[in-house]
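As you look at this complex, bear in mind that one protein chain is not there, while each of the others sits in place.
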Amino acid sequence: MSRLSRLSISRKTFLTSLLSLLVFAAYSAPLLAQDSDISVTDSTSAELEGAPAAPTNVLAVDHKYDIGEAVDVSWDLSFDDTAGMRNVAGYIIYRSVAGSAEFDSIGAVFSLTSSFADIGLTRGETYQYSVSSYTLSGQVSEPIVSAEVTTEREWFDWDEVWVFILLVLIGGSVMYFIYHARKGKQMFLRKIAGLQAVEEAIGRATEMGRPILFIPGIHDMDDVQTIAGMTILAKVAKQVAEYESRIFVPTRASLAMTAARETVREAYMTAGRVDAYRADDIYYVTDEQFGYVAAVNGIMTRDKPATCFYLGAFFAESLILAETGNSIGAIQIAGTAQPAQLPFFVAACDYTLIGEELFAASAYLSGEAKQLGSLKGQDVGKVIAMAAVLIGAVLATLGSEEGMNIETFRGAFHGIWSVFGGGQ
Amino acid sequence: MIQALFLSPVFSPLFSPLFSVVSHGLGPVFSWIFWILFVAGVGWVFWRTIKGREVERRVIFLMMGLTVAGAVLTGIVLPVQETVVVRNIFDTIENLEEGDKVLLSLDYDPSGAPELQPMAIAVSQHCLEKKLKICYMTLWGTGGAMIADVITAIRPDFPELVYGEDYCNVGYRAGNEAVLKVIATDFRKTFPTDVSGIVLDSLPMMTGVTACPDFSYIVAIGSGRPGIKEWVEYVVEPSGALMGSGAAAVSAPQLYPYYPQQMNGMMGGSKGASEYEKMLRRGYPKYGEFRAQATEIMGPQTVAHVFLMLLIIFANISFFLAKKRKGASA
Amino acid sequence: MKRQIPLALVFIFGWLMLALYFIPLEGAQKVNENMLDWTSIIGIFALALGIWSLITVNLDRIKHKKRDWQYSFITLFGLFGMIIFGLKFGGENSMFQGQESYMFRHFFNDILIPIYSTMFSLLAFFIASAAYRAFRARSALASILLIGAIIVMIRFFPFVAEYTRPVADWILNVPNLAAKRAIWMGVGLGIVATGLKVILGIERAYMGRD
Partner (left out) sequence: MNRKVMIPIASIIVFIGFLLLKFDFEAVDSSQALWDAFIVTAGGFLTLMIFSFLYRDNPFYKFAEHLYVGVSAAYWMCVGFWSNIVQQAIPHLSPWLSEALDQPFLGYKWDYWIPIAFGLLLLTRLLPDSLKIGWLSKWTLAFIVASTAGLLMTANLKANFISQISSTMSLPLLPDWTGFGDFVSNFDLSYGGQFIKMLSNWVIVVGVISGLVYFFFSKEHTGWFGRVSRLGIWVLMVTFGASFGYTVMGRVSLLVGRLTFLFRDWAGIIS
């Protein structure tokens, strides 16, 4: 029980830290937006005959967090865009380079748009921008000029700061629990149905004297799902070697074949049966998706494997494989992180590892403490997600109510939301 | 004589709301034979179910094959209902102005073609009717052939089209998501030339196009990865371009989360395509029913659906009967 | 040595790629973009291994007259035939123009694509047999699966569609969205944790030993 109570403390700590981070972000977001090199140029009423009112408050700000190649231009909408004549068709943006009075038109946006990102500039150069509104009939307002702005380089991409913070939080807790687990801390883990069946399924194949088929998905090693599949393959192959059964691993990707060979050979070596390892049972078929499926179908109907594993990235072929496997009476264990293919595996296989369970499976099967520790780190990530969803929902609810004095919450909420990239 | 009987006023009103038959099919006599066989087959499966026997998978295969084959041969057409998700795409294109540029990305291969090609054709026809300029591209190596097919299909309707002025084809570049990442901000970096090596600057319609948002509308039609999800992630989200999409039925549900924020409309599978064809037909009557590819597919699909639903119902009846029997014997 | 160097490589490249994401540096973006090129170039070398494996497996089958060994001739015939069509020599008028060759392109587009689409269309049959077997109200979970499928399937029928369509659309838009989001979040976490384990060298089954 002490274990559980300690767990809840760590969770509380994470919740509190998350909350404080969110609140911090909410307050700092407006500060970040108000930058020093903002210029305010008030416009007077339109001087040109029939021309729409000019936009106001034209600001040009160096785009933060980049290598210094972009400037964000923004302005307040023309009076004739939102009210007044309502004849504004859009805005034209002009740019001049350091001191030159010559403004070139660099782009235009539709009406009701109040920002423009100018990219592909030179770092360290000073620019000046101006914006005019125009109507469909071609009248253009006087241009409103911004203050000068110099592009700068930064060394950290602050646009991605939330990715960084969450990476540190989640990665940190994964590492923290791995470290703890290494020190011999016992951890509770719930059961996953498909994984408990693995050993039984291999045993059954051995009894029936039939081989085992393992498909590590159809992606190459540049997909994390394939890597997870390989880790499971290592455990399966080890057991196959111990039971003196036989395993076939046809692959669609050639690098995956190389990896699978290493994996299986290692497993046979660990089991002390390196002489029984047959490299030719792990082979590349073809890169063509359905050519691969055709060949695997052939293997299934001819070799009649008693157990089929499908663990990795799958696409449309999932159901073809699973149904053919079913027709030969094989026990089938599938797992993928492709949400679109899960329904078919669930319908046609005996056991299915859903999404995250595929990644968890390798840790479960390895039984190594450090692997298991990472699962707890993943759970911390889920707590963060749940907390964020709940807090967000509560704040949004409060924010939608009229007459309550909750301006602070509302502001905080909008801050968080915008920092998270919402509302764009 | 027999034909006259089947076409007689007694029978045709009975079925006209259910389905109509297009001219290229085998005709009413065959349709009747087909329906009789279909009902007989389903009845047989039902009979076996009642008797508590499982239906073998090959029988299911055979029935499925006969159902779809029969429906294809008879050329059944069913009524289509429109949805807002598809209508949004149609309306966006309808409201664009003459000369606006549309980027059409066909990210699929021949296996996706039955569902997706009709979308590409219908959207192209609509754009050209509105005198918009279309730029074709693809993220799939096999997509080049798809673009060529679409262009071949639409050319006869618009003989006056000029390559480079009214439409162009920049073809395929390897790199999947990387291509999108780059064209979101710099179109020419990845596509300095069109598919046949002509420098993009020399194509009149591409002047002024420097990045994806320079297109008034992007329609991404795709069936996998890289596809619509990648378009949203690497183009729409960073650049704020306006996008509509056409997805294979299988991937449509998982793309719903992007509607309506990241994409303003989506055509899902042949259903979505046939809706678009219907809207197109209404606005531009010259596109008759006979030329609507997706609409033609819908008939067999629905018949197959009926069959599948019946199968599921039978399966459950047999399951409950078996349970009851087991309960009675115990 | 044999063991340490790969692990060191994993560590270095893993952290490097991770860090580059956050650094706005010309080089960083270039490496990010080039990574995909690099992977595809290495992929071709890997493909050589793959093709070699395909050839040896089939030759072995023929040599030992294993089951269906005759068909290995067809595979090898197809393989080498296509490779020959894919060669490039003899200048502009030759029929060998690499991947632009007439035969090479058309053999694939016109002969193999039909097989491809046919394989794909087998799904129509398998989906029927899978539905027949799986959609039975055996247990609470199976019943829920069944209900979800039925509601969505009847949305396509012309007459009932009017009434079932809103429900089906709602299921596809709302609970579907919730479930997909939960799956995606979980997958995101799983990938982060697995990636971290890879970079730290904890997950290294794919590299074998020795």
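Before moving on, here are some points about what is shown:
Residue numbering begins at 1 within each chain, and the chains themselves are lettered A, B and C in the order written.
Here is the rule we go by: contacts are C-beta pairs under 8 Å (C-beta built on N, C-alpha and C of every residue); 3 or more make two chains touch, one makes a residue touch a chain.
No experiment lies behind these values; they were computed from the predicted model shown.
Interchain touches from the omitted chain, evaluated on the whole complex, reach A, B, C. For subunit C, the list of residues touching the undisplayed chain reads 2, 5-7, 9-18, 21-22, 32, 34-35, 37-52, 54, 68, 71-72, 74-83, 86, 88, 98-99, 104, 106-108, 110-112, 114-125, 127, 131, 135, 141, 144-153, 156, 166, 168-189, 191-192, 194-196, 198-199, 206-208, 210.
In the full complex, subunit A makes contact with the omitted chain through residues 7, 160, 162-163, 166-167, 170, 187-190, 221-224, 227, 255, 258-259, 262, 284-288, 290-292, 294-295, 297-298, 301-302, 339-340, 342-344, 346-347, 354-357, 360, 375-376, 378-379, 381-382, 385-386, 388-394, 396-397, 399-402, 416-417, 420-423. Seen from subunit B, the chain kept out of the figure touches residues 24-26, 58, 61, 64-65, 68-69, 71-73, 75, 111, 113-115, 141, 174, 233, 248-250, 252-254, 257, 261, 268-271, 297, 300-301, 304-305, 308.
The working rule: only the chains that are shown with their structure count from here on.
Interface comparison, A-B versus A-C: the pair with the greater number of contacting C-beta pairs is A-C. One finds 29 Å separating the Cα centroids of subunit A and subunit B. Residues of subunit B in contact with two or more other chains: 57, 111, 253-254. Among the residues of subunit C, those in touch with two or more other chains are 116, 120, 127, 129, 131, 133, 135, 180.
Those residues of subunit A whose C-beta lies close enough to touch subunit B in the complex are 119-120, 290, 315-316, 327, 339-340, 421, 424.
Only residues 18, 21-26, 29, 39, 42-43, 46-51, 53-54, 56-57, 60, 67-68, 112, 115-116, 119-120, 122-123, 126-127, 129-131, 133-135, 145, 179-180, 183-198, 200, 202-203, 205-210 of subunit C touch subunit A when the two sit together in their complex. The residues of subunit B lying in touch with subunit A in their complex are 57, 111, 185-186, 211, 224, 237, 240, 250-251, 253-254.
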